[in-house]
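With one protein chain held back, the other chains of the complex are shown just where they sit.
Think of it as A and B in the order they're written, each chain with its own count starting at 1.
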Amino acid sequence: MAAATGTYEIKSEHGEVINTSTGLSNKKLLMWSFLGSDVMFFGSFIATYLVYRNRSLVGPYPADILDIPITSVSTFVLLMSSLAMVLALSYIQQGRQKMGTFWIFSVVVLGAIFLLFQVYEFNHFGQVGLTPRTNLFGTTFFILTGLHGAHVTLGVLWLIFLGFGSIKGSLRADNAIDLEIAGLYWHFVDIVWIVIFTVIYLISARDVGPPG
Amino acid sequence: MQNWLTSSKLTKLALPVLALAATLFIAACSPEHPQSTFGYAGPVARDQGNLFILIFWIAVAVFIIVEGGIIYIAFRYRRRDDKIPKQVHGNTKLEITWTVIPSLVVAAIAVPTIIGIWEQQRGAPTDMGDVLEVEAIGHRWWFEFRYPNQEIVTANELHVPTGRPVNVKLSSQDVIHSFWVPKLAGKVDMVPLNDNLVWFIADEPGIYDGQCAEFCGIAHAHMRFRVIAHEEDGFQEWVAGMRTPPEPFEAGSAEAQGELLFATNCKTCHTNDSWRQDAYSLEIQQQESRWNTWLDDIENSRLVSAPNLTHYSQRNFLGAGIKENSRENLIKWITDPDSIKIGTAMQAHAAAYQEREDNKINLSNQEVENIADYLLALEPGDISQLVAPAITGGTPEERGEQLFISIGCNACHSLDADTTIVGPSLIGIAGRAGTRTSLSADEYLRQSINDPGAFIVDGFTNAMVVPKIPPNQVDDLIAYITTLE
Partner (left out) sequence: MQTTHPGPSREPISLSFPRIIPRPKSEYGIWSWISTVDHKRIGTLYAVTSFFWFLVGGIEALLMRVQLSQADSTLIDPEMFNQLFTMHGTTMVFLVVMPLSAAFFNWLVPLQIGARDVAFPRLNALSFWIFLFGSLFLNFSWLIGDAPNGGWFGYAPNSHVAFNPTNGMNFWVIGLNILGVASIAAGLNFIVTILNMRAPGMSLTKMPVFTWMTFVTSVLIVLALPVLTVALIQLQVDRLYGTHFYNTAAGGDPVLWQHVFWLFGHPEVYILILPAMGIVSEILPVFSRKPLFGYSFLVFAGVAIGFMGWFVWSHHMFTVGLGPAANSAFAISTMAIAIPTGIKIFNWIGTMWGGSIRFSSAMLFAISFIAMFTIGGLSGVMHAAVPSDAQQQDTYFVVAHFHYVLFGGAIMAIFGGIYFWWPKATGYMLSEKLGVINWLIMLIGFNLQFAPQHWLGLDGMPRRIFTYAENMGWENTNMIASAGGFLMAFSVLLFMINVVYSARKRVPAGDDPWDGRTLEWSISSPPPHYNFEKIPNVEHRDDFWFTKHPELIAEYYHDEHSGELTAPSGAQFDEDAAEEEDEHADAHAEEHHGDDEHGHGGIHLPDMSYYPIILAAGLTIVGAGLMTAIPVIIIGTIVLLWGLLGWSFEPVNDPVPDSH
């Protein structure tokens, strides 16, 4: 079965896949290329955020509002989910179905916890007066982290889908590639968060309004 | 078949050349080309044009080689028989050749390009004459011009002296516009929140056409302006005129009625008395607050940024340089602005246009004509025919100060030592005047007031007009001026 993308490979009579020109499977190459594309997507938003640092005309500014300890916790949760992802793939590849299933759902849970942190943070910021319409910081912050959150959500849904596949036995060692590409996506989204966390919470945590 | 086709290759080259020649011919026959980039009227446009011509001839050479090569090869190697030609793979030496030669050509173009960039994009040079500082602000769809040192605001017609660098600070209040006077200098954009500089020198007096070159909305095509270059004397005269009030209108005349109508219907947006004390800073503040009011409530705002109309009769064009400034056009403009220039903020926002179904002005024809007559009568008054008002009471210095302001000396003579409006600043004049000539300071000043051309300080021209002042009041004035420290 195929995951979210259709696949087609030249197959022999007995269904073995003929080696591709590069030796990489089509799906994997597709995912790598897509991630390249997504780098440009997040890169442009992060660049926008950096351009608009210290340029909000009114508060609240990052210095007034960012809570680094809480976000560090959620960052840690997301990092751990990547670890769980590695374990899940390893178990599925070894054919240890139950352990694989457990770790897939661990990723799902950790991802969901991260999303809950984000919901809490957005909600909290809204209460203290920062919305996407407040100032440039609000606009760039919410849109960037919100789109990252959307990526995480998509990943969680995808992994739930694969987790059930693992329970039902349609995700197994012989098509672990489906989990592997989901894993590629998940690690990428994780890495993007590290960059976002660094840029927003670490580098610009003390930012205020424009100088003068 | 092949011969016919081969000859069509010639047609292929000939066509663009012929088309270009034909257009050049037709162009040459046309009467005017007010925005030709080759009609250089100053050094900036000339340098830009010369760089273009240089590259153009290089391009012509490349064009002839490449297109000639294509035609020659197509003809020379047309298929004559069924033989298979030699299967050539490539040739490394040739590849290197046609990599290196274009690189050299490009490098040759890059050098003057970069020299030009650094000459033209860093503001006016200080070694080519006394720089006139001007600010140009883009609005949808007209140009505001400010002279911060002369404290003048005007619109759509930029007056400059010849032979002096003009440094224009460019900004925009709403969207991106572009300041372009092809005969004087290439365009530079007017970007909100990002001020830019462009500079030029006009070699000869004349009227130079300019146009907004960045798409800015519905009336983009109608966003034009003029640069009017005067000889130095003429420019100073214009500046002095802008600082001089018009003569009062006879009570009950059409102009006087127009003045009243203007005050009630137009004046909240259109300033027309820039000669007044502090009018300059006030105008800047007001323009800002009109803008903010509009932005706060775009739908319902009755205030919009609007052109300053001081001494309107001196304008050559109306509607941002698109129609001749005639009485007929002006009446049409006031009645129904969009019929001349679509999308005017005036028709969309000003209260006078909001009451009728067809959005025309809610005034009678007679009233519109009165406003037009009033506007067309706005010009600097002849001060020399006025008599200075009698002032009584107080010390001579106090009477002198009152007189100094009431007859408008301060319009041109700054009371700040570092500022030059039109004439020299008068701070410390008591000390300087006595040393200039053999006359005493008082006598020097008296002669200067009675005969403004008597002594001209270096770097200034005589643009001073003085009303008739009785001798005792001249004494008061001198008493005041000599106290200025």
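Throughout what follows, a contact is a pair of C-beta atoms (placed from the backbone, for glycine too) under 8 Å apart; a residue touches a chain by one contact, two chains touch by 3 or more.
Remember, predicted model here, so these are calculated numbers, not experimental data.
Although it is not drawn, the missing chain touches A, B when the whole complex is taken into account.
From the set B:41, B:168, B:202 or B:219, the residue in touch with the chain omitted from the display is B:219, counting the whole complex. Of the options A:65, A:78, A:92 or A:136, the residue whose C-beta touches the omitted chain is A:136.
Listed residues A:28, A:96 or A:187: the one in touch with the omitted chain is A:28.
In the full complex, chain B contacts the hidden chain through residues 2, 5-6, 8-9, 11-13, 15-16, 19-20, 22-24, 26-27, 30-38, 45, 47-49, 51-52, 55-56, 59, 62-63, 66-67, 69-70, 73-74, 77-81, 83-92, 94-95, 98-99, 102-103, 106, 109-110, 112-114, 116-122, 140, 170, 174-176, 178, 180, 182, 185-189, 191-197, 209, 211-221, 295, 298, 322, 342-343.
Residues of chain A in contact with the chain left out of this view: 1-26, 28-30, 33-34, 36-38, 40-41, 44-45, 48, 51-52, 55-57, 132-133, 135-136, 138-140, 142-143, 147, 161, 164-165, 168-170, 174-175, 177, 180, 210.
In the analysis below, only the chains that are shown with their structure count from here on.
Computed centre separation for the pair chain A/chain B is 54 angstrom, with centres defined by C-alpha atoms.
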